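Note sheet for the following structure.
As you look at this complex, bear in mind that one protein chain is not there, while each of the others sits in place.
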Amino acid sequence: MINESRRGFMGKAFGAVAAVGAVASLVAMKKSWDPLPSVMAAGFTTVDLSKFTGNKLEIVKWQGKPIFILKMAADMPAVEKRSVKVGDSYYSVMIGLCTHLGCIPAYRDTTKDFKCACHGGEFTAAGVHSFGPPPRPLDIPPFTIKDGNTIVLGEAGAEYKALIASLSTDINIA
Amino acid sequence: MAEFEKANSIGEWFDQRLNVKAFTKVMMTEYWIPKEINFLWAMGALLVMLFKLLIITGIFLLMYYKPDVNMAFDSVNYTIMQEVGYGWLFRNIHGVGASVVFLIIYIHMFTAIYYGSYKKGREMIWLSGMLLFVLFSAEGFSGYMLPWGQMSYWAAYVITEIFGGIPFIGGDLVIWIRGNFYVADATLTRFFMLHVLLIPVVLIGAIAFHFYTLRFPHVNNEEGEFFDYKKESEKYLAGDKANSKVIAFWPDFLSKDFMVIAIFMVFFFYLVFYNNGFAMDPVNFDKADGMKTPAHIYPEWYFLWSYEVLRGFFFEIGGVSGKDLGLMAFGFAQGIFLVLPWLDRSPMVKPANQRPVFKYWFWLLMADLFVLTIFGKLPPTGINAYVGFFASTTFLGLFISLPFLTTIESKIVGGK
Partner (left out) sequence: MFALYVGLAVAILLIVLNIVLSKLSFVPKEARILSIIVVLVGYIYWGFEPFAHHEMHPHVEDASYAFDGKQDIEALEHAGKDATEAKAFWATIAKIAEHKGNAVAGKELVAANCTACHSMTSEGFPQLMSDADAAASYGVTPPDLSIAGRVYDRNYLIAFISNPVKAMHIEHKYPVGGDKVFPMPSSDFMQPQEIADMVAYLSDAASKVSAPKVKEGATEFEISKAVNKEVFETACVRCHAMNYAGIQAKTTAEAMSKYIGATPPDLSQYIRSRGDDYLHNFINDPQRKLAGTGMPRVGLNEKAESQVVEYMTQIGDSKKDEREALGPKVLIYLTILAIFALLWKQKIWRDLH
C-alpha cells in the first residue's frame, strides 16, 4: 500500500536526483567551452626586461598581437600616463597596431618616433599620435610587473589599472 | 486495439493507421483564418519559404565548407564560388536569403505592432515570435562568421566584446565565448556548430511552437474584430463562403500565400543574381586578419539600429561612462520589444491609424528606427554622433512613455 503523499514524495525525490545529474552535466558542458590549456598558456607572455637597451624597440607576440616594448634612453623623458617604471627605467608598453587601420608601425631610432608605413601616421616614443590619420594613442595591453625586472603581459596589475583609469572614456567599443 | 478491416485504397490504408483525414481537417481544411486580411498576412508563409531555402542551400554549402581558420575563406570563395557546380548560386541564395529573411521578419513584426496583434490573448504569439527573432539573430550572426572574411572577423570581435561590459564576469565571459583571448579557430568551430546544428534545431522547434500559439487566440484580422469562429465556420461549411468571416487555411489562405511568395521570388532572385552586395559585403572578400582592422566596422543592416543605440551614448552622464550607458541602452533595446504587450495599456485592438494616440507613437518609432539604421552605418564622428545620441534617447523615451500614452488613449476611447 503506497499512499498519495508517499508517491508524491518519491516523484519529487526522483526529480531532484535527475536535476543533480543535469546540473553536473552542465558543468561538463561549460568546461568544454573553456579555452584549452594550450590557449591559456599562450595568453600570458613573460618578458625579461634586464637585457633591454635604451632606444631599441623590442616586439613580442601576445595573444596574436604584436606588443611594442621600448626602453627609454637617458635622454628620453618619461611621459605621464603613458610610461611605465620598471626597476630604474621607464618603458613604453603598447599594442603595436596603428590605431588608424591596424598596420604595424616601424620605430625610427634616429627621430625616436614610430612611423606607420600604410598611411603615414606617426606616434611619439610613448605611443601618442603626433601626425596623420590615427585617432588615438597606441593601446596599452594589460600587464603586471613581477620580480623587479620582469613584465607579464595579459595580467592586469596595479600599474596597468592606474594607467587605464587615467585615460578618458572612449567612444569606440572595440 | 480494434482489428483493422482490409483497406480498399492506399488512402484508406494510411487513414486507418495515421488518421490522415481527421488530421488534414484539423490542420488544413478546417483550420480557420479570418477573411478580412491583406497580403501582409502572407509574411509568415513567406518566412517559412525563405527558411526552407536557407536550409536547403545550407546543406549544399555544408558539403564543401571547411570550418578551420586556415581553410574557411578559400573553401567559400574558391571551392564553392569558383569550382563547385552552381556553388555560387547556393551561396548567393544563402547570403541574400539570410539578409532578406530579416526584412520579412521586420515587416511581419511591425505588421503585428501596427494591427495590435500582440494583445488580448495573443501575447504568446508575440512572445514566441520574439523568441524566433532572437534565434534568427543568433543564426545570422553565427553564420556571418563562417566565410572568415574581414567583416566576419571584426563583427565577431566587436559583438563578442560587448559581453565584456557585463559587470564582474564580463572579461572571463568573452574569453569563454571565444574559447580564446581573441577570435580564433576555437571561436570559428563552435559558432559553426551553433550555426549548422544547435540553433537550426531550436529554430524548427520554435517555429512549430509559434504556429501552435496561433491556434487558440486565432490570427488577428485587419479591423481587430473579435467574432464567433464556430458560427462563422459553420456558415462556411454550409456553403455560404461569401458571407462567412472565415476562410480555410487550405486551400484558401495558402493559395494567397503562394501567390505572394511566387511574386516575391521574382524580386528575391533578382537580388540573388544582380544585386547581392548589400548582403555580401565587399569587405568580407578580404580574408580575416586579426592584425588589420578595416576602415569601417559595421554590422549587417538588420542590426544597425541596435548597434546605433549601443554607440549612441558617447559621453559620461552622472559618473557613468558612455560605454556603460551604451551597453545598458543596448540591453534595454534588445529586451523591450518582448514586453510590448504589457507596455501597451490601451485595450484597443485596431490598426494603429485608428488609434488616437498610438498612431503617433508607431510612426515616430518607425522614423526613429530609420534614423538609427541609417546612422548606424556611418562613422560616428561630428554631427553623426549627436544624431545617434538623439535617436537613441528618442528610442528609449518612446518605450518608457508608451504605458503612459496608452493609458491616456484608454481614457479617450473609454476603455474599449
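Here the chain labels run A and B in written order, and each chain numbers its own residues starting at 1.
The rule is short, and it goes like this: contacts are C-beta pairs under 8 Å (C-beta built on N, C-alpha and C of every residue); 3 or more make two chains touch, one makes a residue touch a chain.
Quick caveat, the model's predicted, so the values are computed rather than measured.
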Sole touch to the unshown chain from B:K21, B:K52, B:R215 or B:H296: residue B:H296
Identified contact with the non-displayed chain, of B:L237, B:I374, B:L396 or B:V413:
B:I374
Please pick, from B:W13, B:F269 or B:F332, the residue that touches the omitted chain in the full complex.
B:F269
Based on the whole complex, identify which of B:W13, B:Y64, B:W88 or B:F211 touches the chain you can't see.
B:W88
Given B:V283, B:L396 or B:V413, the correct residue touching the omitted chain is B:V283
Candidate in contact with the missing chain, chosen from B:V158, B:I247, B:V309 or B:M348
B:I247
Just the residue numbers, please: which parts of chain A touch the chain that's not shown?
103, 106, 117-120, 132
Absent-chain interface as seen on chain B, which is shown
35, 38-40, 74, 77-78, 81-82, 88-89, 92, 103, 107, 241-242, 247, 251-252, 255-256, 258-259, 261-263, 265-266, 269-270, 273-274, 277-278, 282-287, 295-296, 298, 301, 304, 353, 363, 366-367, 370-371, 373-379, 383-384, 387, 391
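Just so we're on the same page, only the chains that are shown with their structure count from here on.
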Based only on mean CA positions, could you tell me how far chain A sits from chain B in angstrom?
36
Help me check something: in the complex, which residues belonging to chain B touch chain A?
154, 157-158, 161-162, 175-182, 184, 186, 190, 290-295, 297, 310-311, 314-316, 321-323, 326, 380, 385
Which of the residues in chain A come into contact with chain B in the complex?
30, 33-36, 39, 43, 63-66, 97, 101-104, 154, 169-171, 173-174
